[in-house]
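Note that one protein chain is taken out, while the other chains of the complex remain in position.
For chain A:
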Amino acid sequence: MSALMQVLPYLIAAYVFLTGCYGLATSRNLIHAVGCLSVCQVSTYILLLAVGYRSGGTAPVFSDIKPGTRPLVDPVVQALTLTDIVVGATVTALLLALVLQIVKRHGTLDPDELRELRG
């Protein structure tokens, strides 16, 4: 595998993270902002799965292969990614619920128009 292919997943992870941050920083809509936060989180899935990848490895499921006969991708990072997805779902659900309440109380989705807390 070429050197570029080895680095590519990490570059993509960094790119996705920064794209999400850019979206957050310039967002004009709070639902969009929560979506951008999820984009940032997706970069961690990419990174974790890339870390665990083995060239020619197969899924770490032993129902049809004998342990030790084939290279496997790292199951630990897959467990981490699953946990991470659960965490992300909780955060997104809670933040979207807060956005709903913001729309009810402030009557706007635009973060530029929230002027209650400052100074």
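Everything below uses one rule, namely that contacts are C-beta pairs under 8 Å (C-beta built on N, C-alpha and C of every residue); 3 or more make two chains touch, one makes a residue touch a chain; residues count from 1.
Simple rule for what comes next: contacts and distances are computed from a predicted model.
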Complex minus one chain; that chain's UniProt name from "Sugar ABC transporter ATP-binding protein", "Lipoprotein", "NADH dehydrogenase" or "Anaerobic sulfite reductase subunit A" is "NADH dehydrogenase"
At which residues does chain A meet the chain that is not included here? 13, 17, 21, 24-27, 30, 33-34, 37, 40-41, 43-44, 47-48, 51, 76-77, 80, 83-84, 87, 90-91, 94-95, 98-99, 101-102, 105-106, 111-112, 114-119
